[in-house]
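With one protein chain removed, the remaining protein chains of the complex are shown where they sit.
Here is chain A:
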């Protein structure tokens, strides 16, 4: 499994049309997320990481250990099995909710749904991440396993357009019901109007020249 590419920057100020006089115009910077360990069953982990990786091996999950946190990337078809296993066998009683992230440059896996689970029995945290392509933004709903996901999934649907199949009532929750688009996606502009200040016009934040 190659590393997840999350974008590329060139130059310094994100200026494309006029000459960049900063001298940094030739710089290109690739960004990748921390590496994944693809065969979770055989990798050497320390302590309880191994216990969980072994238990989740049947889902073909990929693991990331970064900054002391354990993340499992699970294919969406196996998500519910993984959550069920984590709740019932590994005692992750509390789900802190789901948060969406949009990675437009992660081809075929643009939309990510990130679940944070907490085991109060063992005092552990684990993160489960699944993804769906923009063209088919469907992820199974975890409400039957963690009822708390009800509003969290509605929010993620509202903000990213991820459709949680099997949710009891997947409607918008923060935006008005007739709102077009999903605001937290990277292709959705921030909006705003130019502001005049002391004779000069300041463009809205997302169209300003900024460091990249």
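As a convention for this text, a residue touches a chain if its C-beta (ideal position, glycine included) is under 8 Å from a C-beta of that chain, and two chains touch if they have at least 3 such contacts; residues count from 1.
Methods note: contacts and distances are computed from a predicted model.
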Hidden chain of the complex, named as in its UniProt record, picked from "Phosphonate C-P lyase system protein PhnK", "NADH-quinone oxidoreductase subunit D", "ABC transporter permease" or "Na+/H+ antiporter subunit C": "NADH-quinone oxidoreductase subunit D"
Absent-chain contact - pick from A:28, A:123 or A:201: A:123
Residue numbers in chain A that touch the chain omitted from display: 6-7, 9, 29, 31-34, 66-69, 71, 93-97, 99-102, 114, 116, 118, 120, 123, 125, 127, 146-148, 150-152, 155, 159, 172-176, 183-184, 190, 205-206, 210-212
